[in-house]
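With one protein chain withheld, the remaining protein chains of the complex are depicted in position.
Should a chain be cited, it is by its letter among A, B, C, D, E, F and G, assigned in written order, with residues numbered from 1 in that chain.
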């Protein structure tokens, strides 16, 4: 059985509700993942260790969700050459502006692929991971093409329904 | 000879100075790329066409740099299943806040891997592209490990120099 | 029977509640419109096609409502010479700052007439469309003058009521 | 000879450099305009009077550029049923955020078609005015289609030049 | 009987709940005031007229509360030499940032004395009006000194109560 | 000879260039003032003492200019029943947003009449002080009416000049 | 019995709910503290006096929580050489941006150790005070090391639980 391809990390279980959107996306595409709770500030050694070891276990993409002074994705990125995707979470009174800036404004040499704040971003983190994995997996590529087509059809259906309801 | 693996797109040559940081990074890692000027708003059909055709020519990652209401990365992402990296450029009086939000706040289903505003982000876009390509290219992986080590050594050297100058 | 003069587009039915304010305004002035669900990112070809064909069907003004990295109005504006009105919708944790900047900060050559964030903006999009159509329609002009007068009278009435209640 | 179709208003000659971008756009399309200095706060009666009388002189679109607590466009819009376009100008230490919000966040009933902050917005104000006038002027429509095509060709040329310089 | 010394204006009765804080403050100090509903955008002539006539009826201070692109205080200030106090109201999705900037960033020559956003600001508008009137009214001065002392005593009492509850 | 009617305070001589705009305004209206350097944080006792004693020396309005965490106006307002006008100064990298919020967001009971950030605000602080003093000084009232008329005429002249240059 | 080592000050009992987080942290570490209600603006003399006298009573660290134009921490810092910790509280419509900037942007010479906005910041203020006191108190140092370890173990436990629930 295949080991996890994606490592999803969150700093606290209070971020779980948001990050479920990411897990659902990975599940939809049948991508095996592992979920880890590890904090940049409360368990830094464990977090670094996790990032340093991820590649050797076959993980290919890391996803980190964090709020406030969201350092988690950056701390992972500092320790690995794997692509790291960051999901800013709006868990402080500043509504995610803090998490967004703390995730995206990374210095030269250590990119974090930053997603939108909150649930949309969590879902998109999963999809970006799939897009990356699909580069060497034709089945995943096909699933992504189907997914894109279904999204497009979904829009057309919504359009038809709306017109049906209003117009006649 | 290998075709381009990365497609770098900018909406206008006024963004070229910033995006050179990206090209330099790709050059450092020996990753073949193609550079295209195409605008989401002034040449939309060409931009969509470019994104739709990129994969079949062997391009694996798209990078888009844009300022203001920066739609370029999103417009590319709408047309391809390749990973798309966005570089927000601070070319309006609002100092890049507009480009950052217009690039990163993508809706569900269409992620853009957003980098920091400006030159740091442009350089990191190149490095993230290398990280993605390295997943199936052990040579690139080794280069990334060397790059990370060199960065670390660079810090140590800077430290030694500074201490030499001040102290000793 | 007259065809639609205004094309109202929204990227998702989740924006419908806001955009109803726009439709109500158009209904109040008796302006025929068509309502379309089409997404800049989930159905890009359909959205571009819609914009390219709108003029030939007699549509004279386009209105687009979108949240987050709100590209919809800009994508329409890229494909048509019709005036395009954008309504930023506050549907992300960043409260509409993202949608506002992504709608208004358009580059040279492709204007989007941007309204206030949310319901006020949606209503005003309808009224601006009427103002544009009224330039060649004396009946609409008269309706607008009546509308302005009624607004003014409404303020006076509110004033009288308030004074009646408080004072005596 | 045709009277002015567009009324361009600025609150102070210090805004002239920005607003020249608007005038240039109108000149490019051969649209006759009138330029007026009138301030919402220093000459309020004159400003209101200007807006009230504009339509009867044949003016069809008003454009207002202002910085800081930019009330000019709103004050014009309060007095006319003509479409009013607002250009926020970054003339205070707050870099145009003040002018943008003071222009765009208009209450229900009185829309201002808001453009980007600064020179891009000023140019686009001119183009939007042309788009509105073109609805009843086939020559202007043709000019706009030519303009759009030229923009698109300009991108292709820039692309060719860049590729010539770098590669070939 | 004394005529009103303070003119309180709001653009819409939806701002009444906030502005009641202002009226309460004026009532506490026994300052006679008049309350008017008049909108900068829906009833501009009436609003200008109100401001132009206020002084001759004995009004000495104007207070205006408005949200969004809050032009009301500025429009009053343009028409009078009386001091004008502005209360920004958070009635849009942008949480009062728009109203604050649209009220405070007035151009040279036309000051608006801007208060905090919302209820605190509304109450303080009343108190500032009292402070201004007190400059020529020794009774009001005494009331303000008493008010300041009572505030100070209120803090001491709250302190005693809290300490009693916790410690003791 | 009349004593000073206005007390202008700045926390540091580095704010002097901005505050000169205020002094010039007071000079234009012939209002006697005193200028004091006193800091909320470096000389707190002196600052409090200054505010406590101002009224008894005949000062009627206080004006404070400060940047960063601009507490000066608030600290003065805490110690006096005189109206206090605050001028936020953009002397930090955050461009005056800090000074603006730290000046305007005063709690209930202690208003600060806040002006625009920087030179416009400094000039307007002087004019607001004149407006307040004019309530009991018919000569100042007349000067203010003349000033308003001159501003209005200045706009008309600027308009004529501009039209002369362009058109004629 | 030991006197209080930490002085916790809040401007109003409405900030008590937030500041309880701080008190709980101090209680957890067994650090004696005193709680005072005193306002920078409503009881300025008392607040200054409190700060001037704190050191002589053995207090070693001051903590101040305040919202809006949060001057409390700065006013304390102006009067003492003790370290002062500031907790910005989000009690205005501007969500704590005002309190954050008014607390952190202190001028040269008068630092305020600023914490995150709201409850996290209040709790961290208590912990920072403990860290400072621990420099001369080996028992507290040990407690802090235990605390850090417990936090780390807490993360591991949360991780185990989550994995147990999902996987197993």
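Going forward, a contact is a pair of C-beta atoms (placed from the backbone, for glycine too) under 8 Å apart; a residue touches a chain by one contact, two chains touch by 3 or more.
Treat the numbers as computed from the prediction; the structure is a model and nothing was measured.
Interface note for the absent chain: among G:9, G:23, G:89 or G:116, the touching residue is G:116. Only one of the listed residues, A:60, A:103, A:120 or A:152, touches the absent chain: A:103.
Although one chain is hidden here, its contacts on chain G can still be listed: residues 60, 81-83, 85, 100, 104-111, 113-117, 119-120, 123-125, 127-128, 131-132, 134-136, 141, 144-145, 147-148, 151.
Across the interface with the omitted chain, chain F contributes residues 12-13, 16, 35-39, 42-43, 45-46, 68-69, 92-95. Think of the hidden chain as still there; on chain B it touches residues 90, 95-97, 100, 116-118, 120, 151-152, 154-156, 158-159, 161-163, 166.
Simple rule for what comes next: only the chains that are shown with their structure count from here on.
Chains making contact with chain B as well as with chain G: A. The interface at C-D recurs elsewhere; of E-F, F-G or D-F, the pair that shares more than half of its residue-numbered contact pairs is E-F. Comparing chain pairs D-F and D-E by the number of C-beta pairs in contact, the larger count belongs to D-E. Note on chain placement: the centre of chain A and the centre of chain G lie 34 Å apart, centres being C-alpha means. A straight line joining the Cα centres of chain A and chain B is 19 Å long. In chain E, the residues touching two or more other chains are 12, 39, 42, 45, 68-69, 92, 94-95, 97, 100, 104-107, 109-110, 116-117, 120, 151.
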